[in-house]
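With one protein chain removed, the remaining protein chains of the complex are shown where they sit.
The block that comes next holds chain A.
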Amino acid sequence: MRGVLTRLVSAALVVWAAATCAFLVLQLIPGDPVYAIVGSDALVSEEQHERIRAEFGLDQPLVVQYLNYVARLATFRFGDSYQLQQPVATVLADQLWPTVQLALAATALAPLLAVLVAVATSGRRNWPRRVAAAVELVVVSTPSFWLGIMLLTIFSFRLGWLPVSEAGGVASLVLPTITLALPIAAVLTQVMREGLLAALDQPFAVTARARGVPETAVRYRHALRHSALPALTMAGWFTGTLLGGAVIVENVFARPGIGRITLQAVGDRDLPVVQGVVALSAVVFVAVSVLVDVLYAVVDPRLRRTTGVQAI
């Protein structure tokens, strides 16, 4: 019970800290937000200008603006988008589902690829490991927009197997998912392979082999679970990559979604939307870290007592 309370308090602190950072950073962007509200090309009289400033609370001192902002955040009112003239909550809710689809698909694909490649390349022979390591290095160092463009060029333009861009439908999800998942899978594979090799050197792996268990089963049944622990610690990075990756992937593939809205909002200095996205990301991060703590206890029974999670 006390653990739950501490968790909630710390979650609130994280969201508050992220929102404060976003507020401060957006103040640093040069230019008058009024032009963002009316559109940069529009001509506004001094009088209209003042009215808009007052309407959006921009004439108040920075501290008051900040407190208003925190108060709105605490009551889940993010205000209206400057550009779209809609409540931020509506904007985000409309765009959430395509991004969630993409993120879930990548979350399923990346660990699956990582497990398969890590298990396949942790054997006694060295050369598969070397080949895989080289491929991983290339994938990790490739910018994902370029990866996306290459995939589009090959599979959509040349071969015509998959649509270039078309919202909805599973086929349209394939290339964006691969683009998003490949770099994540490459890093996860490296971490998991290290973990697998370390686990295979442990005495319990020798015991398992001495029982007559085949080498592949030793890896799947014993070592894989041990390698999941270091992989789990990367969940924060994983989440960040998913969110950041969504911005690029959605733009390259012209998909609707949070990433695209974010890029647009930053470009147009649409502060309420940016702030909404930051708050949403912070909540996602907190949720993921709670989930990871639970998963730790599921994977490693030795951690169950301390986290208070029951054995499953």
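The definition used in the following text is that a residue touches a chain if its C-beta (ideal position, glycine included) is under 8 Å from a C-beta of that chain, and two chains touch if they have at least 3 such contacts; residues count from 1.
FYI, contacts and distances are computed from a predicted model.
K.L.:
Just go with whichever of "NitT/TauT family transport system permease protein", "Signal transduction histidine kinase", "ABC transporter ATP-binding protein" or "Trypsin-like peptidase domain-containing protein" UniProt uses as the name of the absent chain.
P.N.:
"ABC transporter ATP-binding protein"
K.L.:
Among A:Glu194, A:Glu215 or A:Asp293, choose the residue that contacts the chain missing from this document, as touch is defined above.
P.N.:
A:Glu215
K.L.:
For a quick check of understanding: of A:Glu50, A:Asp94, A:Glu194 or A:Asp300, which residue touches the chain that isn't displayed?
P.N.:
Hidden-chain contact among the options goes to A:Asp300.
K.L.:
In terms of residues, what is the contact footprint of the unshown chain on chain A?
P.N.:
Residues 124, 202-204, 206-215, 221-222, 225-226, 299-302 of chain A touch the chain absent from view.
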